[in-house]
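One protein chain omitted, others in place.
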Amino acid sequence: MDRAELRVGLVGYAFMGTAHSLAWRTVNKVFDLPLRARTVAICGRDEGNVAAAADRLGWEEHLTDWRELVARDDIDVIDVCTPGDLHAEISTAALAAGKHVLCEKPLANTADEARAMADAAARAAASGVRSACGYNYRRFPAVALMRQLVADGRLGTIRHVRAVYLQDWVADPGIPLLWRLEKDRAGSGALGDIGAHIVDLTQYVTGQRITGVSALTETFVKERPLLTSTPDNPEFGPVTVDDAVLFTARLDGGAVATYEATRFATGRKNALRVEVNGSLGSVAFDLERLNELEFHDAAAPRSEGGFRRILATEPDHAYMSAWWPSGCALGYEHSFTHELRDFIAAVAAGEDPTPSFADALQVQLVLDAVERSAGRESTWTKVEA
Amino acid sequence: MDRAELRVGLVGYAFMGTAHSLAWRTVNKVFDLPLRARTVAICGRDEGNVAAAADRLGWEEHLTDWRELVARDDIDVIDVCTPGDLHAEISTAALAAGKHVLCEKPLANTADEARAMADAAARAAASGVRSACGYNYRRFPAVALMRQLVADGRLGTIRHVRAVYLQDWVADPGIPLLWRLEKDRAGSGALGDIGAHIVDLTQYVTGQRITGVSALTETFVKERPLLTSTPDNPEFGPVTVDDAVLFTARLDGGAVATYEATRFATGRKNALRVEVNGSLGSVAFDLERLNELEFHDAAAPRSEGGFRRILATEPDHAYMSAWWPSGCALGYEHSFTHELRDFIAAVAAGEDPTPSFADALQVQLVLDAVERSAGRESTWTKVEA
Amino acid sequence: MDRAELRVGLVGYAFMGTAHSLAWRTVNKVFDLPLRARTVAICGRDEGNVAAAADRLGWEEHLTDWRELVARDDIDVIDVCTPGDLHAEISTAALAAGKHVLCEKPLANTADEARAMADAAARAAASGVRSACGYNYRRFPAVALMRQLVADGRLGTIRHVRAVYLQDWVADPGIPLLWRLEKDRAGSGALGDIGAHIVDLTQYVTGQRITGVSALTETFVKERPLLTSTPDNPEFGPVTVDDAVLFTARLDGGAVATYEATRFATGRKNALRVEVNGSLGSVAFDLERLNELEFHDAAAPRSEGGFRRILATEPDHAYMSAWWPSGCALGYEHSFTHELRDFIAAVAAGEDPTPSFADALQVQLVLDAVERSAGRESTWTKVEA
Partner (left out) sequence: MDRAELRVGLVGYAFMGTAHSLAWRTVNKVFDLPLRARTVAICGRDEGNVAAAADRLGWEEHLTDWRELVARDDIDVIDVCTPGDLHAEISTAALAAGKHVLCEKPLANTADEARAMADAAARAAASGVRSACGYNYRRFPAVALMRQLVADGRLGTIRHVRAVYLQDWVADPGIPLLWRLEKDRAGSGALGDIGAHIVDLTQYVTGQRITGVSALTETFVKERPLLTSTPDNPEFGPVTVDDAVLFTARLDGGAVATYEATRFATGRKNALRVEVNGSLGSVAFDLERLNELEFHDAAAPRSEGGFRRILATEPDHAYMSAWWPSGCALGYEHSFTHELRDFIAAVAAGEDPTPSFADALQVQLVLDAVERSAGRESTWTKVEA
């Protein structure tokens, strides 16, 4: 009850800011941790909106200048939930100020920014300042089990990875030119937004890293109405990011892989699907059914083989003993609660949480290789070390 | 920001107490409601445990005597999360004291208790005191859609209901004689614990009520080790509740139905499955995939007919516009957040929330008919009005 | 190549007659058997139709009088594919004439007829004349595996059986009064037509027999247009069979069960679904996905438990080594080819094929108990021995 506090400052109050806020407020109610998170201050550019968010989401204070937040003595952690173009500046300033940093994914909009962040994180780590990037999908019990099965050798030598992340929210050409469709602000389209997730997830699960890629990208709808467009005065602007990206890859353990991320897969809402085939077994995961893992164990007699649907809601599964009885499903947002659980536990233990900024940089370098390959007619392109 | 408060007192801190606590703390962060819930006091018999629960779950105070809680002036709502044998006493006292009451399901352990509670609720309602019973599964977006499709006539005349609730947590005869396996304390076994859910859910979805049943019950493992049993001194006691219950039924709109609730369906963890067939279409729901509804529309051309898997995670679905983007799954516990959202909204609007104690009494009368039929060799037994 | 022949005479040329014809012509092309079936003669009442059927389906001759067929010396087997009201007469005459008999299911329209047939079969067996009833669904590899798993003790003690057979072909009240909707000709409705299948299948798979039932039946559409009805002169007649039947049951090994057969489950076309739960595991089968068996092995570690989808298309599965490579699906009609394979093998070996007329009589007695219970307000009704 008299646990030490971990005083949190959050930058951003939109989708990710809300998700993180709920998780910071929930994590100690569910998990027994040596530090207790305190939601001290939330920061955003619009005074009225951030004040309302603070009130609604349970933050003690609100600010409009992230530099002020970073400079405060009563903050231990900076949680960066802004769009990607601010990740580097805020994170490096916070690390320099001795704050632990949790930064949303993808780590940055460019490989260069990501490299600078990883360098800053390495320097900070030397003096016990922790950092991690928010690839939250690692935190589902079914994903943890998938990784464990690979790590335990249950799949044998990994042969194949196939990963897609399918959405359809811009399939309608009437969807306006949102900031996520502009390269200057979003960095890339489906690639960084959702492609980054499958790159991280498959590397995490297999323990292998992508060494080279051959990619193509496509922008199906090349012009969209501006947000300021009206029926009387229609205005259009160019879409400057990819609607879809497809690539083949090789991993350093010998596996070959296909990847696809798209916002034009009509009827698919959040279909992150990963399958891994090894010499001794296979696993498959679908984010639309996130409580389930399909597992084929080739050691079974041939007449009894088949993918079993494991409901990863047993107390034996990662994180689950803290939640509900057997068979009670978790949802999307639990990934954030688990992410914070692991982050707090690492900070309390004086250990580096994962994925590190260096890990997240490597994902960025894969994305970078994908973009370069796509720009050179799918020529095979090595991922920079 | 200066919303009026709804001051809550909760009795119970175990499974349901924890689930409700998280929901009371979350509901206003997600939903925009005219009243703001304040988690004033939690009550439980064990001083140490309830103090720890208050601290962990975010209650301002804790008490060990529910009568004291009910008597306080600074409490607007009593949330009853005790085992069933205390529901009647606490709820009627709270209603008499002018508190709104939310009582967990099943409403009571016996039909007589339930009748008394419904009477008390009716009296209280006359002076604006509200009450509801916690059949939380009504609150999933997929279930709301199922009900809406029936209400809109999309299924036509309802012909068939088939409902199962399959679990397996006592299939192992080594599981000891927990209180849920003793009639004195639990009232019944699978019947009241999980059978009550499918009775309520199917009546809610179809808008029809069960009029008669033919039932059988079975206790597969008739003796179990006492909790005090040791290897050196093994002790056993009789299981006095049903392990499984099966019944056929007729509904007042002309449908026929099968129901089954069991704790011995090996491999099924939380498999509440409901299918409804009507003259114009059908729907099917499975709690193990709670974000999905299967819907067959017989109006489709015959070559295009088939059950479609609707991912009930679009902003158009009930409750969803307050949550995450399209395709992000909800979990089990969101049903409680939604239940509180609806409860608070009703209280604020001066309306009776649902299901009322009278609704919950009717479920109890079905359970009562089931027990009577099972005790008379499956003789057809009418549900009391 | 110089195998002895098994000379077949078939009565009936409609749905079942066609299915059996294809199977008689295929079975020796696929399976290596000591006897070679020769499709000698087909018999039907309409000269033109049966002649066309003989020509199309590959029968050497056709006849219009089944008595003539039964009297011929050059016929070894009589295959009875008529409607149920002729089963008894033809089968007993054929047995008396020393012909082996394969009779379609259900064995008869009444328990009395079935009893007489079983008696005749027993007498014939004494002189080496064989008989079997065509419960063809036993012959799917997935069903054979299901039975094998139970027989090998992999499911432990059987606790639950739940079986449905859902169709929707008469849900439309405009469907005319076909012979299958008239009691005089069809015996019963969903009960004998499809309910018989799930009674046989579940008893076959579990090795347990139903001892008592509590049943209800319903006829949702009580009048239908006559086949002679016209828009100018609309005529209606009463439906005299059940549209749907639901019952609970107990099996002699201690399991409890629910059964449902209906022609009003909109959107379900051929959904025979069977699940069996035992103390050590569970299996589930769905005829709409007949190449698959779902199997849960409770011996798996709890974190790896789950229903595995076994594709029963490996050479290790029953019948499969004679067909295609791994993963190539079978269809509905293969059940008849397998049925004939087993029938021929038994005849060649001088053994009684299964299910025997006695087995099929027992199914009939279950159906009889169901009808009696439904006629007495679901009173528990024992199955006659």
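Letters A, B and C mark the chains as written, and numbering starts fresh at 1 in each.
In the analysis below, a residue touches a chain if its C-beta (ideal position, glycine included) is under 8 Å from a C-beta of that chain, and two chains touch if they have at least 3 such contacts.
What you see is a predicted model; the values in this text were computed from it and never measured.
Participant: From the listed residues C:A19, C:C133, C:V366 or C:V383, report the one that touches the chain absent from this view.
Facilitator: Considering all chains, including the one not shown, the answer is C:A19.
Participant: Can you tell me which of A:G306, A:G331 or A:P353 touches the chain that was removed from the display?
Facilitator: Final answer for the missing-chain contact: A:G306.
Participant: If the hidden chain were put back, which of A:A52, A:L280 or A:A346 would touch it?
Facilitator: A:L280
Participant: Please pick, from A:E218, A:D252 or A:D316, the residue that touches the omitted chain in the full complex.
Facilitator: A:E218
Participant: Can you list, in ascending order, the chain A residues touching the missing chain?
Facilitator: 155, 159-160, 162, 164, 166, 168, 171, 214-216, 218, 220, 244, 246-248, 250, 254, 256-258, 260, 262, 264-268, 275, 277-282, 296, 298, 305-307, 377-380
Participant: In terms of residues, what is the contact footprint of the unshown chain on chain B?
Facilitator: 145, 295-296, 300-312, 314, 316-317
Participant: State which residues belonging to chain C touch the missing partner chain.
Facilitator: 1, 15, 19, 21-22, 25-26, 28-30, 52, 55-58, 167, 169, 269-271, 287-291, 311, 313-314, 324-334
Heads up, the rule we're going with is that only the chains that are shown with their structure count from here on.
Participant: Highest contact-pair count belongs to which two chains?
Facilitator: B-C
Participant: Can you identify the chain nearest the overall CA centroid, using each chain's own CA centroid?
Facilitator: B
Participant: For chain A and chain C, let me know how many angstrom lie between their CA-based centres, rounded off.
Facilitator: So the centre of chain A lies 54 Å away from the centre of chain C.
Participant: Chain A to chain B: how many Å between their CA centres?
Facilitator: The mean C-alpha positions of chain A and chain B differ by 35 Å.
Participant: Residues of chain A touching 2+ other chains?
Facilitator: Answer for chain A, listing residues that touch two or more other chains: 311, 314.
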